[in-house]
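Below is a structure I'd like to ask you about.
Here's a slice of the assembly, chains where they normally sit.
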């Protein structure tokens, strides 16, 4: 499971039918130094997350099984909205959680 | 799930029989800064995607189960054609979506 | 399986119901040179681990099956608390295991 910030959405009219109605969000992984990376992943929202929020993401078959459909086209899912992070001895990370 | 651009095709007459008739496309992963990387993945097309398009790709057992064959030789599948990306505050990414 | 140090906790009131009651810990992976990296992962605790401890982590479907729930939102789990590491010929790693 990893932490990331939602930075955008994907518009894809032509897609696997299991994705119809799903919110496809672009998530930027976060490091311990709080600096933004240039990598990104696309994850399906399952908790009502919105742009700018810090979220918890699961990957792989875990994400697919979450959907309840054994052949859904999902390998990453947002499963939590992060309100706070308690990091001992790592002062820079406080600005991770910036909502909306 | 990740975003990438289709940059080529693979010709492989000798292959696992589950791949016969499949379109094997070379996909270049995209970063948040919109710069092309030098890495690449091969993915099976499931949505009629073509060269130059930006696509959504799933990996691992999710991709295999999509094929409906429990022993197919697939661990990456194109599951969506991206028409637009809405990235808040990241201006450079607009040139990601460049079709054919 | 990988080794890491627990450096913090995640507070996420809105989350998948399978995570309610779970301790979500931030784990910093360790390298052979003992230097801290800036990457991090979130893992569910299953052995009573606490902040500052060096732990053994499993990922992917292995972690999910550990929970005993076929659709739990878990893809990383702490499965051991490391008391000592015996590294032949790699002197710098001794300071890995620093408790509490």
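Letters A, B and C mark the chains as written, and numbering starts fresh at 1 in each.
Everything below uses one rule, namely that contacts are C-beta pairs under 8 Å (C-beta built on N, C-alpha and C of every residue); 3 or more make two chains touch, one makes a residue touch a chain.
In this text the structure is predicted, and so the values were computed from the model without any measurement.
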Item checked: Total identical subunits in the assembly as filed, 3 in place -> 5
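What we mean here is this: only the chains that are shown with their structure count from here on.
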Notebook entry, point to check: Once you find the CA centre of chain A and the CA centre of chain B, what distance in Å lies between them?
Noted result: 20
Next item on the list: State, to the nearest whole Å, the distance from the C-alpha centre of chain B to the C-alpha centre of chain C.
Entry: 32
Next item on the list: Return the residues of chain C touching two or more other chains; collapse runs of consecutive numbers into ranges.
Entry: 61
Checklist line | Of all residues in chain A, those that touch chain C in their complex | finding: 1-3, 30-33, 35, 46-48, 56, 58-63, 65-66, 68, 77, 79-90, 93
Check: Tell me, which parts of chain A touch chain B in their complex?
Finding: 7-16, 19, 24, 26, 28, 36-44, 51-52, 60-61, 63-64, 70-76
